[in-house]
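Other chains dropped; remaining ones untouched in position.
Labels A, B and C are assigned to the chains in the order they are written; within every chain, residues are numbered from 1.
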Amino acid sequence: MIPNSKSIELKYKTWVQIQTYLTKSDLVIVPIGAIEQHGMSCPLYTDALLAEYFALKVGFDNNVLVSPTIAVGDSLIHLNFPGTISLKPTTLITVIKDYINSLYIGGFRRFLVVNGHGDNYGCILAAFSELGNELSGMRYFVKDFWDFPSFREIMQTEFGDSNGGHADATDASILLAIDDTLVNKELLSNEFAKVSYWISRDLVNELYTKSGVINANQKLASAVIGDKLITEAVNGYSKLLNELTK
Amino acid sequence: MIPNSKSIELKYKTWVQIQTYLTKSDLVIVPIGAIEQHGMSCPLYTDALLAEYFALKVGFDNNVLVSPTIAVGDSLIHLNFPGTISLKPTTLITVIKDYINSLYIGGFRRFLVVNGHGDNYGCILAAFSELGNELSGMRYFVKDFWDFPSFREIMQTEFGDSNGGHADATDASILLAIDDTLVNKELLSNEFAKVSYWISRDLVNELYTKSGVINANQKLASAVIGDKLITEAVNGYSKLLNELTK
Amino acid sequence: MIPNSKSIELKYKTWVQIQTYLTKSDLVIVPIGAIEQHGMSCPLYTDALLAEYFALKVGFDNNVLVSPTIAVGDSLIHLNFPGTISLKPTTLITVIKDYINSLYIGGFRRFLVVNGHGDNYGCILAAFSELGNELSGMRYFVKDFWDFPSFREIMQTEFGDSNGGHADATDASILLAIDDTLVNKELLSNEFAKVSYWISRDLVNELYTKSGVINANQKLASAVIGDKLITEAVNGYSKLLNELTK
């Protein structure tokens, strides 16, 4: 997705190259996403792809290693929609713990977690809470890509209240900006839930969504807005990276 | 804490009384808190006490049952301070699952979770994510007591940036409003972390706090502000209860 | 429940006060109970309330700290009766482990566990078995409140074979002695199981009980007997505390 990103992708390195890197930095970027329905127009890959994209871009710009994406997150609520793959939250927590613990054994101590899926956030914090109780000397940030003030401002300006649910115009805009073949533009839709409370999975199709879109209007998406959003997320993450090296 | 609150406390009822209640309502309020250090002036009980207080007040006003408080949450990061009692997040998730599942077997279907401790939030969502995948017909809200717009507004007006960390003026104000013998007013303090990133427990005393207060100025607390905050939280939760009955 | 008991309740202390206490003693009392049906006359809270009562009384008399009650235990067998809240035994074991481990990190080494619910006993031992394999220097007692010879003697004299099942006259007597508004005296009942063996939950209503009382006659309860029982339990626990300091 990012030209020449192999140079900062951990997975394309040998262990000797990682060893050399660690003599200069103990910092690594960890993208986490989801494989879940994103309405009729966006791919199941959306959340993992966006997290990976931001991680690689920020890593490349700052010459920081990016570990392989944890692609599958907590998407239990979307399992009525085929193709969705979900870990149980307790599984996800254990996965993140094993994953970060491996990097820690190798020598990494500073972690920037780029999260592309809201329902993962609590699991990531839970995993780091346990890790931080067991391992010494860790420093880290966990950040949803949409959770920077300037990013939120654009969302509000461009999409208003028709955004921020699931499979919204923000996701679609960024996909369009990255590669517009990823989105089936003719099937972009809008749909709003009948109730404000949260529900068990069996009630999703009846009370939340038929199309997969929840409380959002994908039709407002555009590549131009996507580009603006990307800029803000990348700037936001870069500042966190900078903080982490203090 | 709340006069006559026994009338809506599940634990003071017999099973026959619960059975009768369930013929009219399947709604229950569940308070969750923490037993953790709150600086030199506030009791370990603070988060659990506040959650319980709000739950009882809202339950009493609306004649809705309140289940026993889940008093111990995820406080791993505070274990350097003696008296703190913490579950691991994965334990907490399992506890919440067993607890809600019991209520569900009994016949409850609608749940308002009153959360008094920020680090529990992700665990509660994780537990409900798994429950919502296993059980049918659940409707629920999970809400931190400080997460209502009008509540946040007061915090911002009264305390500005000297609030929102750990053991802040919000907590202390509400304690003072409830019962001012709960707070050792002479030891109210302020302390700010040296770094912006998150850390493992071994670094807490060096980089975050000596007193237990983190990024907050408890000295701004007052019972008058506490009363205003209580009003907003209670109003906020009451509206959610009302939504849940739709 | 106990006048002035706040002075020995861990939860009402600040971490600084606990730190001071630990310079003189590493002993703490831990009450464990249950939230489960206790027939038509006694509250769901019974077992937790009794454990907490004994813990506070013994703690207050001996100036020993009492940690927050673990209120929910293993009550799976009673889940047919609404309002009952149960942890799975394996969850309860993990909860106790996390809880005691937290106190241990803080500096506590001696534990008196006051158990108010028979079905918890094996879980508490299991938890301490694992803790005792992982942590060094622990000294402890786990004791059901009815398991002192002089206590058993009173039960036998007063209630004979109509006691010792579930929701029996012992529980009701102690409740009456503590606060007789806790018991609905008109609904005290007696009921005996049809079989002597143990059964799965689906068979409980058919073979064990309709009222919730099992193999017991609550009607024999009185506050006078309750007072006598309280005295013996408190004496028994006080002796154990004394042993623990050797």
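A few remarks follow.
The rule is short, and it goes like this: a contact is a pair of C-beta atoms (placed from the backbone, for glycine too) under 8 Å apart; a residue touches a chain by one contact, two chains touch by 3 or more.
Bear in mind that the values here come from a model prediction, so they are computed numbers and not experimental data.
Counting all copies of the one sequence in the full complex of this file gives 6, of which 3 are shown in place.
In this section, only the chains that are shown with their structure count from here on.
Superposition of chain A on chain B using C-alpha atoms only gives a rotation of 180 degrees, nearest 5. Chain centres here are Cα averages; for chain A and chain C they lie 47 Å apart. Spacing of chain A relative to chain B, judged by their CA centroids, is 28 angstrom.
If you average the Cα atoms of chain B and of chain C, the two centres end up 26 Å apart. Interface residues of chain B facing chain C in the complex, by the touch rule stated above, are 10-19, 22, 35, 37-45, 48, 67-68, 71-72, 75, 79, 81-88, 91, 94-95, 98-99, 102-103, 105-107, 182, 184, 187, 212. Those residues of chain A that touch chain B in the shared complex are 74, 76-77, 79, 88-90, 93-94, 110, 119, 121-133, 135-142, 195-203, 240, 243-244, 246.
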